[in-house]
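Moving on to chain A:
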Amino acid sequence: ESIKIALVVKSLGNGFFDAAHTGAQEAAKELGDVEIIYTGPTKATAEAQIEVINSLIAQKVNAIAISANDPDALVPVLKKAMERGITVISWDSGVAKEGRQLHLNPSATDLIGKTIIKLAADYLPEGGDVAILSASSTATNQNAWIEAAKKALPTDFPKINLVATVYGDDDSAKSTDEAKGLLKSYPGLKAIIAPTTVGVVAAAQVVTDENLIGKVNVTGLALPSEFKKFIDNGASQAVALWNPIDLGYSATYLAYDLAVKKDEAKPGAELSIGRVGKITLDDDNSAPMADPFTFDKSNIEKFSKIY
Partner candidate 1 sequence: MLADPHPARIVRDPPREGEGKTPLLTLSGISKSFPGVRALHDVALSLYPGQVTALIGENGAGKSTLVKILTGIYQPDAGEINVAGAAVNLPTAHAAFERGITAIHQETVLFDELSVAENIFLGHAPKTRFGTIDWGTMRSQAREVLDAMGAAHIDPDTRLKDLGIANKHLVAVGRAMSIDARIVIMDEPTAALSAKEIEELFLLIEFLKGDGKAVLFISHKFDEIYRIADRYTVFRDGEMVGEGLLKDTSQGDIVKLMVGRSVDHIFPQREAHIGAPVLKISGLSHPTEFDDIGFELRKGEILGFYGLVGAGRSEVMQAIAGITRTSRGSITLEGEAIAPRSAADSIEKGIVYVPEERGKQGVVIGMPIFQNVSLPSLKRTSKSGLLRLAEEFALARKYTERLDLRAASLSQDVGTLSGGNQQKVVIAKWLATAPKVIILDEPTKGIDIGSKAAVHGFMAELVAQGLSVIMVSSELPEILGMSDRVVVMREGRIVAVHENKGLDAETLVRTAAGIVAQ
Partner candidate 2 sequence: MSATETPHGRHIPDRLDRPLRSAVFSWEALLIAVAISIFAVNSFASPYFLDAWSLSDLTFNFTEKALIALAMALLIISGEIDLSVAAIIALASTMMGMAVQFGVGTSGLVAIGIGVGLACGAFNGLLVTRLGLPSIVVTIGTMSLFRGVAFIILGDQAYKGYPESFAFFGQGYVWWVVSFELVLFLGAAVIYYVILHRTSFGRRVFAIGNNPVAAQFSGVRVERIKFILFCLTGLMSGIAAVLITSRLGSTRPSIAQGYELEVITMVVLGGVSILGGAGSIPGVVLAALIMGLVTFGLGLLNVPGIVMSIFIGLLLILVIALPIVWRRLMKERPA
(Lines give C-alpha, C1' and ligand atoms only; values in the text may rest on other atoms or scores of the structure.)
Protein backbone atom coordinates (compact mmCIF):
# COMPACT_ATOMS: atom_id res chain seq x y z
CA GLU A 1 0.00 0.00 0.00
CA SER A 2 1.68 3.19 -1.16
CA ILE A 3 1.55 6.53 0.61
CA LYS A 4 -0.92 8.87 -1.09
CA ILE A 5 -0.02 12.53 -1.01
CA ALA A 6 -2.43 14.97 -2.58
CA LEU A 7 -0.93 18.12 -4.05
CA VAL A 8 -3.88 20.50 -4.13
CA VAL A 9 -3.34 23.66 -6.15
CA LYS A 10 -5.26 26.91 -6.50
CA SER A 11 -6.30 26.11 -10.02
CA LEU A 12 -5.34 23.62 -12.66
CA GLY A 13 -3.63 24.73 -15.84
CA ASN A 14 -1.37 27.29 -14.24
CA GLY A 15 2.21 26.74 -15.44
CA PHE A 16 3.57 27.53 -12.02
CA PHE A 17 1.64 24.71 -10.41
CA ASP A 18 2.40 22.32 -13.23
CA ALA A 19 6.07 22.91 -12.47
CA ALA A 20 5.39 22.26 -8.79
CA HIS A 21 3.78 18.98 -9.83
CA THR A 22 6.98 18.02 -11.61
CA GLY A 23 8.90 18.66 -8.40
CA ALA A 24 6.42 16.62 -6.38
CA GLN A 25 6.89 13.69 -8.68
CA GLU A 26 10.61 13.98 -8.39
CA ALA A 27 10.27 13.79 -4.62
CA ALA A 28 7.91 10.84 -4.90
CA LYS A 29 10.45 8.95 -6.92
CA GLU A 30 13.14 9.64 -4.36
CA LEU A 31 10.93 8.65 -1.48
CA GLY A 32 9.84 5.40 -3.06
CA ASP A 33 6.36 4.19 -2.28
CA VAL A 34 4.64 7.55 -2.75
CA GLU A 35 1.72 8.20 -5.07
CA ILE A 36 1.06 11.85 -5.93
CA ILE A 37 -2.50 12.94 -6.57
CA TYR A 38 -2.23 16.24 -8.39
CA THR A 39 -5.56 17.98 -8.20
CA GLY A 40 -7.39 21.26 -7.76
CA PRO A 41 -10.35 23.17 -9.08
CA THR A 42 -10.40 24.83 -12.47
CA LYS A 43 -11.75 28.00 -11.00
CA ALA A 44 -9.70 29.48 -8.21
CA THR A 45 -12.35 29.56 -5.49
CA ALA A 46 -12.41 28.27 -1.95
CA GLU A 47 -15.75 26.50 -2.40
CA ALA A 48 -14.39 24.48 -5.31
CA GLN A 49 -11.29 23.55 -3.32
CA ILE A 50 -13.50 22.35 -0.48
CA GLU A 51 -15.26 19.91 -2.79
CA VAL A 52 -11.89 18.63 -3.92
CA ILE A 53 -10.75 18.15 -0.33
CA ASN A 54 -13.95 16.36 0.59
CA SER A 55 -13.27 13.81 -2.09
CA LEU A 56 -9.68 13.45 -0.94
CA ILE A 57 -10.87 12.79 2.60
CA ALA A 58 -13.17 10.11 1.27
CA GLN A 59 -10.25 8.54 -0.59
CA LYS A 60 -8.40 8.38 2.71
CA VAL A 61 -5.22 9.97 1.38
CA ASN A 62 -2.35 10.10 3.80
CA ALA A 63 -1.49 13.73 3.36
CA ILE A 64 -2.77 16.88 1.75
CA ALA A 65 -0.44 19.65 0.66
CA ILE A 66 -2.44 22.64 -0.40
CA SER A 67 -1.90 26.03 -1.96
CA ALA A 68 -5.06 27.71 -0.73
CA ASN A 69 -7.44 30.08 -2.45
CA ASP A 70 -8.53 31.50 0.87
CA PRO A 71 -6.71 31.36 4.17
CA ASP A 72 -9.83 31.15 6.32
CA ALA A 73 -12.57 29.48 4.35
CA LEU A 74 -10.62 26.24 4.02
CA VAL A 75 -9.91 25.92 7.71
CA PRO A 76 -13.04 23.96 8.70
CA VAL A 77 -12.68 21.33 5.99
CA LEU A 78 -8.95 20.93 6.60
CA LYS A 79 -9.62 20.56 10.29
CA LYS A 80 -12.04 17.80 9.42
CA ALA A 81 -9.30 16.15 7.35
CA MET A 82 -6.89 16.30 10.27
CA GLU A 83 -9.53 14.86 12.59
CA ARG A 84 -9.76 11.91 10.26
CA GLY A 85 -6.05 11.34 10.53
CA ILE A 86 -4.82 13.08 7.42
CA THR A 87 -1.65 15.14 7.50
CA VAL A 88 -2.29 18.65 6.23
CA ILE A 89 0.29 21.20 5.23
CA SER A 90 0.01 24.33 3.14
CA TRP A 91 2.56 25.68 0.74
CA ASP A 92 2.84 28.68 -1.53
CA SER A 93 -0.41 30.31 -0.44
CA GLY A 94 -1.09 29.53 3.17
CA VAL A 95 -3.96 28.54 5.38
CA ALA A 96 -4.59 30.01 8.82
CA LYS A 97 -2.69 28.23 11.55
CA GLU A 98 -5.59 26.09 12.84
CA GLY A 99 -6.11 24.57 9.41
CA ARG A 100 -2.72 22.97 8.84
CA GLN A 101 0.25 21.46 10.59
CA LEU A 102 2.79 23.65 8.89
CA HIS A 103 3.11 26.14 6.10
CA LEU A 104 5.93 26.25 3.60
CA ASN A 105 6.49 29.75 2.34
CA PRO A 106 8.24 29.91 -1.00
CA SER A 107 10.41 32.56 0.51
CA ALA A 108 10.40 34.93 3.44
CA THR A 109 7.47 37.29 3.08
CA ASP A 110 9.48 40.36 3.96
CA LEU A 111 12.13 39.42 1.51
CA ILE A 112 9.66 38.97 -1.30
CA GLY A 113 8.05 42.31 -0.51
CA LYS A 114 11.39 43.99 -0.58
CA THR A 115 12.51 42.17 -3.71
CA ILE A 116 9.60 43.22 -5.86
CA ILE A 117 10.23 46.87 -5.05
CA LYS A 118 13.93 46.47 -5.49
CA LEU A 119 13.43 45.03 -8.97
CA ALA A 120 11.77 48.28 -9.94
CA ALA A 121 14.06 50.54 -7.96
CA ASP A 122 17.22 49.08 -9.45
CA TYR A 123 16.28 50.53 -12.80
CA LEU A 124 15.03 53.85 -11.41
CA PRO A 125 18.08 55.62 -10.07
CA GLU A 126 16.13 58.88 -10.05
CA GLY A 127 13.16 57.30 -8.31
CA GLY A 128 9.60 57.82 -9.54
CA ASP A 129 6.01 56.59 -9.51
CA VAL A 130 5.27 52.90 -9.46
CA ALA A 131 2.03 50.93 -9.18
CA ILE A 132 1.15 47.41 -8.15
CA LEU A 133 -1.05 45.11 -10.20
CA SER A 134 -1.97 42.23 -7.92
CA ALA A 135 -3.95 39.02 -8.32
CA SER A 136 -7.33 38.75 -6.61
CA SER A 137 -7.98 40.97 -3.67
CA THR A 138 -8.37 37.87 -1.51
CA ALA A 139 -5.05 36.24 -2.40
CA THR A 140 -3.28 35.72 0.91
CA ASN A 141 0.27 35.60 -0.25
CA GLN A 142 0.01 38.57 -2.58
CA ASN A 143 -1.56 40.65 0.15
CA ALA A 144 1.19 39.73 2.57
CA TRP A 145 3.90 40.63 0.07
CA ILE A 146 2.27 43.94 -0.75
CA GLU A 147 2.07 44.73 2.95
CA ALA A 148 5.75 43.91 3.34
CA ALA A 149 6.61 45.99 0.30
CA LYS A 150 4.74 48.97 1.67
CA LYS A 151 6.57 48.64 4.94
CA ALA A 152 9.93 48.58 3.21
CA LEU A 153 9.23 51.61 1.04
CA PRO A 154 9.90 54.58 3.33
CA THR A 155 13.01 53.12 4.87
CA ASP A 156 14.73 51.33 2.01
CA PHE A 157 13.40 53.07 -1.11
CA PRO A 158 12.58 56.67 -0.21
CA LYS A 159 12.61 57.84 -3.83
CA ILE A 160 10.04 55.30 -4.98
CA ASN A 161 6.47 56.49 -4.80
CA LEU A 162 3.76 53.82 -4.82
CA VAL A 163 0.73 55.49 -6.40
CA ALA A 164 -1.82 52.71 -6.63
CA THR A 165 -2.60 49.06 -6.01
CA VAL A 166 -5.12 47.43 -8.37
CA TYR A 167 -6.41 43.90 -8.70
CA GLY A 168 -6.54 41.89 -11.92
CA ASP A 169 -8.03 38.79 -10.25
CA ASP A 170 -5.50 36.60 -12.07
CA ASP A 171 -7.73 37.03 -15.09
CA SER A 172 -5.84 38.16 -18.15
CA ALA A 173 -8.61 40.33 -19.50
CA LYS A 174 -9.20 42.10 -16.21
CA SER A 175 -5.47 42.46 -15.61
CA THR A 176 -5.11 44.01 -19.04
CA ASP A 177 -7.86 46.53 -18.37
CA GLU A 178 -6.37 47.40 -15.02
CA ALA A 179 -2.90 47.84 -16.46
CA LYS A 180 -4.30 50.12 -19.14
CA GLY A 181 -6.14 52.09 -16.52
CA LEU A 182 -2.92 52.56 -14.57
CA LEU A 183 -1.08 53.86 -17.60
CA LYS A 184 -3.86 56.31 -18.37
CA SER A 185 -4.39 57.52 -14.82
CA TYR A 186 -0.71 57.98 -14.12
CA PRO A 187 0.96 59.24 -17.27
CA GLY A 188 4.22 59.63 -15.36
CA LEU A 189 4.29 56.01 -14.23
CA LYS A 190 7.74 54.47 -14.37
CA ALA A 191 7.08 50.88 -13.40
CA ILE A 192 4.31 48.37 -12.91
CA ILE A 193 4.99 45.73 -10.30
CA ALA A 194 2.89 42.60 -10.68
CA PRO A 195 3.61 39.97 -8.03
CA THR A 196 1.56 37.41 -9.94
CA THR A 197 2.43 35.39 -13.00
CA VAL A 198 -0.82 36.20 -14.81
CA GLY A 199 -0.76 39.90 -14.10
CA VAL A 200 2.85 40.38 -15.02
CA VAL A 201 2.33 38.94 -18.50
CA ALA A 202 -0.77 41.07 -19.08
CA ALA A 203 1.02 44.22 -17.96
CA ALA A 204 4.03 43.52 -20.14
CA GLN A 205 1.79 42.95 -23.14
CA VAL A 206 0.00 46.24 -22.51
CA VAL A 207 3.28 48.11 -22.27
CA THR A 208 4.38 46.49 -25.52
CA ASP A 209 1.10 47.35 -27.24
CA GLU A 210 1.10 50.94 -26.09
CA ASN A 211 4.65 51.43 -27.33
CA LEU A 212 5.87 52.29 -23.87
CA ILE A 213 8.89 49.98 -23.88
CA GLY A 214 11.74 51.89 -22.33
CA LYS A 215 9.35 54.29 -20.62
CA VAL A 216 7.53 51.89 -18.32
CA ASN A 217 9.30 48.92 -16.82
CA VAL A 218 7.25 45.89 -15.91
CA THR A 219 8.46 43.71 -13.14
CA GLY A 220 7.28 41.36 -10.45
CA LEU A 221 7.08 37.63 -10.12
CA ALA A 222 7.09 35.67 -13.36
CA LEU A 223 7.72 32.24 -14.70
CA PRO A 224 10.73 32.46 -17.02
CA SER A 225 9.12 30.19 -19.61
CA GLU A 226 6.09 32.45 -19.85
CA PHE A 227 7.94 35.72 -19.57
CA LYS A 228 11.07 35.35 -21.65
CA LYS A 229 9.55 37.25 -24.54
CA PHE A 230 9.18 40.43 -22.52
CA ILE A 231 12.70 40.36 -21.19
CA ASP A 232 13.80 39.92 -24.77
CA ASN A 233 11.76 42.82 -26.11
CA GLY A 234 12.70 45.12 -23.29
CA ALA A 235 9.27 45.59 -21.73
CA SER A 236 10.84 44.24 -18.58
CA GLN A 237 14.35 44.47 -17.27
CA ALA A 238 14.14 41.79 -14.66
CA VAL A 239 11.68 39.67 -12.70
CA ALA A 240 12.04 37.33 -9.80
CA LEU A 241 10.66 34.01 -8.66
CA TRP A 242 11.58 31.02 -6.64
CA ASN A 243 11.85 27.65 -8.17
CA PRO A 244 8.36 26.13 -8.34
CA ILE A 245 9.84 22.70 -8.94
CA ASP A 246 11.70 22.95 -5.68
CA LEU A 247 8.55 24.18 -4.01
CA GLY A 248 6.53 21.14 -5.09
CA TYR A 249 9.41 18.91 -4.21
CA SER A 250 9.80 20.38 -0.72
CA ALA A 251 6.08 20.34 0.00
CA THR A 252 5.95 16.65 -0.87
CA TYR A 253 8.94 15.96 1.31
CA LEU A 254 7.43 17.73 4.28
CA ALA A 255 4.08 16.03 3.85
CA TYR A 256 5.80 12.66 3.74
CA ASP A 257 7.88 13.40 6.82
CA LEU A 258 4.88 14.37 8.87
CA ALA A 259 2.66 11.57 7.61
CA VAL A 260 5.07 8.68 7.63
CA LYS A 261 8.02 9.54 9.79
CA LYS A 262 5.72 11.21 12.28
CA ASP A 263 7.97 14.22 12.55
CA GLU A 264 6.32 16.78 14.70
CA ALA A 265 5.56 20.24 13.41
CA LYS A 266 6.13 22.64 16.25
CA PRO A 267 7.84 26.00 16.58
CA GLY A 268 11.57 25.66 16.33
CA ALA A 269 11.49 22.20 14.75
CA GLU A 270 14.03 21.60 12.04
CA LEU A 271 12.82 19.59 9.08
CA SER A 272 14.65 18.24 6.09
CA ILE A 273 13.49 18.99 2.57
CA GLY A 274 15.74 16.60 0.71
CA ARG A 275 18.06 18.11 -1.83
CA VAL A 276 16.74 21.62 -1.15
CA GLY A 277 18.07 21.63 2.37
CA LYS A 278 16.45 22.23 5.71
CA ILE A 279 13.83 24.53 7.12
CA THR A 280 13.19 25.75 10.64
CA LEU A 281 9.63 26.43 11.72
CA ASP A 282 8.84 29.77 13.29
CA ASP A 283 6.24 30.55 15.94
CA ASP A 284 3.55 30.30 13.36
CA ASN A 285 4.73 26.84 12.29
CA SER A 286 5.78 28.24 8.97
CA ALA A 287 9.08 28.54 7.23
CA PRO A 288 10.52 29.99 4.04
CA MET A 289 12.06 27.69 1.48
CA ALA A 290 14.64 29.85 -0.28
CA ASP A 291 15.39 33.35 -1.45
CA PRO A 292 13.71 34.61 -4.58
CA PHE A 293 15.83 34.33 -7.64
CA THR A 294 16.17 37.11 -10.19
CA PHE A 295 15.92 36.58 -13.93
CA ASP A 296 17.23 39.10 -16.44
CA LYS A 297 18.69 39.12 -19.92
CA SER A 298 21.70 37.18 -18.76
CA ASN A 299 19.98 34.05 -17.52
CA ILE A 300 16.38 34.00 -18.76
CA GLU A 301 17.23 31.87 -21.80
CA LYS A 302 18.55 29.10 -19.62
CA PHE A 303 15.73 29.07 -17.07
CA SER A 304 12.95 29.44 -19.59
CA LYS A 305 13.77 25.90 -20.67
CA ILE A 306 13.35 24.58 -17.15
CA TYR A 307 10.17 26.20 -15.78
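Quick notes on this structure:
Methods note: a residue touches a chain if its C-beta (ideal position, glycine included) is under 8 Å from a C-beta of that chain, and two chains touch if they have at least 3 such contacts; residues count from 1.
Quick note on selection: all candidates are chains of the complex that A comes from, given by their letters.
Computed from a predicted model, the values in this text were never measured in an experiment.
Any copy counted, the candidate of 1 or 2 that touches chain A in this complex is 2.
Across the complex, candidate 2 is touched by residues 12, 37, 39-43, 45-48, 50-52, 54-55, 57-60, 70-77, 80, 84, 136-138, 143, 167 of chain A.
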